[in-house]
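Of the protein chains in this complex, all but one are displayed in their positions.
So that you can tell them apart, the chains are marked A, B and C in the order they are listed, and the count of residues begins at 1 in each.
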Amino acid sequence: MFSEIVEIRGKDLESEGWRKIMRKVLSDDPIYEIEELSIGNGLPNRARIAVWAPTREELDIRLEALGQGGLTIVTEPDVQTQPAPADGVFPEAFYSTTNFETFVRLAGEWAPVAKIEMDCTIVIDTAAGTACCVPIGSVKKGQAVVCGPTGVRIEQPKVNDRDKGAFEFMASDVSSEKSKLLVIREMALEIRAAKKAGQKILVVGGPAIIHTGAGPFLCRLIEGGYLDVLFAGNALATHDIEVALYGTSLGVNTQTGAPVPHGHEHHIRAINAIRAAGSIEAAVSKGLLTSGVMHACVTHNVRTVLAGSIRDDGPLPGVITDAQRAQDAMREALDGVGIAIMVATTLHSIATGNILPARVRCFCVDINPAVITKLADRGTHQSIGLVTDTEPFFKLLAEALEA
Amino acid sequence: MFSEIVEIRGKDLESEGWRKIMRKVLSDDPIYEIEELSIGNGLPNRARIAVWAPTREELDIRLEALGQGGLTIVTEPDVQTQPAPADGVFPEAFYSTTNFETFVRLAGEWAPVAKIEMDCTIVIDTAAGTACCVPIGSVKKGQAVVCGPTGVRIEQPKVNDRDKGAFEFMASDVSSEKSKLLVIREMALEIRAAKKAGQKILVVGGPAIIHTGAGPFLCRLIEGGYLDVLFAGNALATHDIEVALYGTSLGVNTQTGAPVPHGHEHHIRAINAIRAAGSIEAAVSKGLLTSGVMHACVTHNVRTVLAGSIRDDGPLPGVITDAQRAQDAMREALDGVGIAIMVATTLHSIATGNILPARVRCFCVDINPAVITKLADRGTHQSIGLVTDTEPFFKLLAEALEA
Amino acid sequence: MFSEIVEIRGKDLESEGWRKIMRKVLSDDPIYEIEELSIGNGLPNRARIAVWAPTREELDIRLEALGQGGLTIVTEPDVQTQPAPADGVFPEAFYSTTNFETFVRLAGEWAPVAKIEMDCTIVIDTAAGTACCVPIGSVKKGQAVVCGPTGVRIEQPKVNDRDKGAFEFMASDVSSEKSKLLVIREMALEIRAAKKAGQKILVVGGPAIIHTGAGPFLCRLIEGGYLDVLFAGNALATHDIEVALYGTSLGVNTQTGAPVPHGHEHHIRAINAIRAAGSIEAAVSKGLLTSGVMHACVTHNVRTVLAGSIRDDGPLPGVITDAQRAQDAMREALDGVGIAIMVATTLHSIATGNILPARVRCFCVDINPAVITKLADRGTHQSIGLVTDTEPFFKLLAEALEA
Partner (left out) sequence: MFSEIVEIRGKDLESEGWRKIMRKVLSDDPIYEIEELSIGNGLPNRARIAVWAPTREELDIRLEALGQGGLTIVTEPDVQTQPAPADGVFPEAFYSTTNFETFVRLAGEWAPVAKIEMDCTIVIDTAAGTACCVPIGSVKKGQAVVCGPTGVRIEQPKVNDRDKGAFEFMASDVSSEKSKLLVIREMALEIRAAKKAGQKILVVGGPAIIHTGAGPFLCRLIEGGYLDVLFAGNALATHDIEVALYGTSLGVNTQTGAPVPHGHEHHIRAINAIRAAGSIEAAVSKGLLTSGVMHACVTHNVRTVLAGSIRDDGPLPGVITDAQRAQDAMREALDGVGIAIMVATTLHSIATGNILPARVRCFCVDINPAVITKLADRGTHQSIGLVTDTEPFFKLLAEALEA
């Protein structure tokens, strides 16, 4: 592809040529790209548009046509080079390549850069009038290395990627290779601001919160007044109560991490104990249940919706086994919620996402990036994904909120 | 947010108001959005722009100002409704909601839709002049259900998501919940077209190709003339030769899937046999190596670059152990490549991505979506990701190419 | 650790020494290991037991004590070596190392092998009486390389891993690096055998079956009479019907893979259409629903349990929204089921696993290994995990069953 910049000024902005271009630019014709635009009172009333063509000839035809429409063609200066200071070392101001097709301006003409690849530089053979991409290990002392962006033009893929903007790394939403502390601190600030604004905070949680030992950190959030509504299933409540009554979660001692003999029976025994007591609230008021997340929810008036599912044992009293009635209960409890934090549960996260207005700020935390992808694929686009581990997440969030 | 449409026609397109709007529209001011634009010869010379404001009052101020600039305000008609035919059933033409803030035009005014959530409809209380979002299970016979898009306005989030276009599902690149057969057939068409155009096909492969039993399908590609260049490591070649000499891959019988006694020694014995023969080519010509991918590469003149890594046993003769020399060999072999297919290897895929021009069509196949995310995060944006399983992938690709 | 073999024969098998050893061996004392045992009519009545000790001195004390109990100490012969045929090449019969502590018998004594690592060999310095582990690239022509297992003793870790048996690769259950075709063919044989034995086949499926385009292959299983019971949720049925009525799944055209304008509304329109018809069966008999998995289930008398969940839109008529009633329906439908195939659904797989007797053969297919790990962690140990992709899985299974 070949291109030049055309410039339009003053009155010419109302010319036919300008109208033509604008119509094309605004209809996403790939042969025009806005470089600069200023229209209005006090402004220079100037537009710079890049014009592209597959061949030099076609470009010239286009430019001529545009020129008749009152446009000025602007030529760019040649590339600037400096000699490599040593073998294997670039000059400090070297131009760093992308993997897009690249052209350099040599003696007023655009020459393609051979063997383009990313993270290299461009070496000019002035005699031959050619340019070649060179990796750092291959540069020789004294070679003419392109420095600065002048006279370099990259041809970005024209389709699909226009909105992606410039060439960049680490732009995906589901990467696990990012700092979580930063996001968690930001989250803490938003939670405090939301509370100050009178909004409610919702946590949607899966049983891994209990299995991984994050329960005590969630309790600290509740005790600190940072939790208003909890959506969960039978499993989170059951294993939380299992920890309170037996010290195990799914039969694994949460203090030592070791499985306990007959531990696999504990959760069903915990369910039986609460059924015998009548309800979770009754178990708390009778002094049977004295610790854990469910205890904290009862004693701190956290509105709790426990929605049943077909994988439930029991279930506990208070679990809404009918999915439609559970949805309705969740809908009601959403009133006033400003921030939703979804942790370690695909089912409840997507169920909540389904009924959540897009205006509610939404964080989705899971160690598995597929959950976050799935949530976005179901239409909850406002969700900020955080690929991290449940237990450290709640520990760090509690610390950030208490700081 | 409140909004109205303003329209500009004919001469007014050169007015100051229009210039102001265009300047803002083109500078991405979120309070204006282009709805329609036609400028030029033979066209009606008309622009329709949506104007937004946080309050009705502010909107009116803006519109007034614009009106003085020669613009016409266009009002939209009211929503249209039909009665629900039965409890729990919508009229066939019902409006299906998104989770974005939604407004309906009632008696010329925009009324917000209460309790908005996705995949529901809107029920109008004409007496009260209010609108409410209602899930399918809750609609009552005879209620006034909004039908068609007329008079409905959704307020998309203004930041970030402008380029994401409309509300849609399944837009993520790394979802495993998509049909792979379609992509594979498409891939086969592109491979045939590239071959016809004289381009070369590159496969970058990891040892899982051999472990999963996909080797014979890759051989069919080679025998069909669909493979020109192979980038791999010591492991792929070693386990391929292990299969040829011992019938096992990493000690597991590829016919029965069962581990073989002392099988874990086979790969190092295979390496020793090739080292004793002198080279892979020598092993083929001496009749020692008579099947498998490496044998097919030798007998069908596939250009092979085996790049060493620190996890290699051996290595086999022919493996380039110096990373810089291996990169150079890969760079040379890329000449003429039009399509790159990267399968089941993070290391070699990213290494190839690093030196690949963006113009080369690139497919990345892995059962782990994280690999595809990683490749894109390293700048190889042109890669089409395919989250699927190695063995069926090559079986289906071979079948598609042979069809 | 040092060790020797002791042998006990004939009458001595009733001696006190033997009793002591047997008591310890059977109580898992790590200092004794059974090498060989034959007791009974016509057998030589012989036991060979390895005795271990941390030092040579302690070992001698133990052996002396045992000798007084009537046991014979057996000495092993020295290692055998051959010279390396060339630099970088081992003799063909070379001993291939593990990463366990290794000892070689040199002149009747056990000498430790220095610098042990896996996939190398052992070189003997006869003059110095020492042994060293050597990678293939470092061996020099003529060095004395250990060949065969004689006189080599490896000390396996004593704790935890006794049951893991020998050193082996690829022993994990959730690896994606295995041949799936083998497992799928095996599965087809078992399904045919189960049908012949009058057992029923159950498929538990998630909506990804439809999204990925695997629906037609599942229909082929149904038409072939290989499916008796289907457990699914509202989503699988909804998207299947969406494909039948609109050609899309979650709004994505299943023939082209492209999203369709307003496609995100199709599933809720499909639900509305079936609700208007009264039931899925009614939609089939009225000629409204003429293809897809649900249609095949109705026309081939597949017993279907659709269990509701809180993430459901709609739901469709026939979906059991109460989790406890859904569990009961699933329990009833399990009668006579011999094989359960769980595909692409965590919720329904674990729910089914919960109520499935351990005797039912169970396959769990998912592209995400975490699902399979989770199922086993919930007590469904009999499950065979298959980390693969839904669409090729059903295609290959249909082909294997029809072959």
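By definition in this document, a residue touches a chain if its C-beta (ideal position, glycine included) is under 8 Å from a C-beta of that chain, and two chains touch if they have at least 3 such contacts.
Given the structure is predicted, the values throughout are model-derived calculations rather than measurements.
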Touching residue (missing chain; options A:A208, A:L221 or A:A329): A:A208
Candidates A:P77, A:G257 or A:G287 - the one touching the absent chain: A:G257
Full-complex contact with the absent chain, from B:V284, B:A370, B:L386 or B:L401: B:A370
In chain A, positions touching the absent partner: 85-86, 88-90, 92, 94, 96, 98, 119-120, 135-137, 166-171, 176-183, 207-208, 211-213, 250-252, 254-257, 259, 261, 263-265, 267-269, 271-273, 275-276, 313-315, 367-368, 387-389, 391-393, 395-396
Chain B residues that touch the omitted chain in the full complex: 250, 264, 307-313, 315, 321-327, 330, 346-348, 350-351, 354, 368, 370, 377, 379
Contact set of chain C toward the excluded chain (per top definition): 14, 16, 19-20, 22-23, 26-27, 34, 37-41, 43, 98-101, 115-119, 135, 137, 157, 161, 163-164, 167-172, 174-177, 324, 327-328, 331, 354-359, 369-370, 373-374, 376-382
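The rule is short, and it goes like this: only the chains that are shown with their structure count from here on.
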Chain pair with the most C-beta contacts: B-C
Inter-chain centre distance, chain A versus chain C - centres from mean C-alpha coordinates, in Å: 35
Cα-centroid distance, chain B relative to chain C, in whole angstrom: 32
Shared-contact residues (touching 2 or more other chains) in chain C: 250, 264, 313, 315, 368
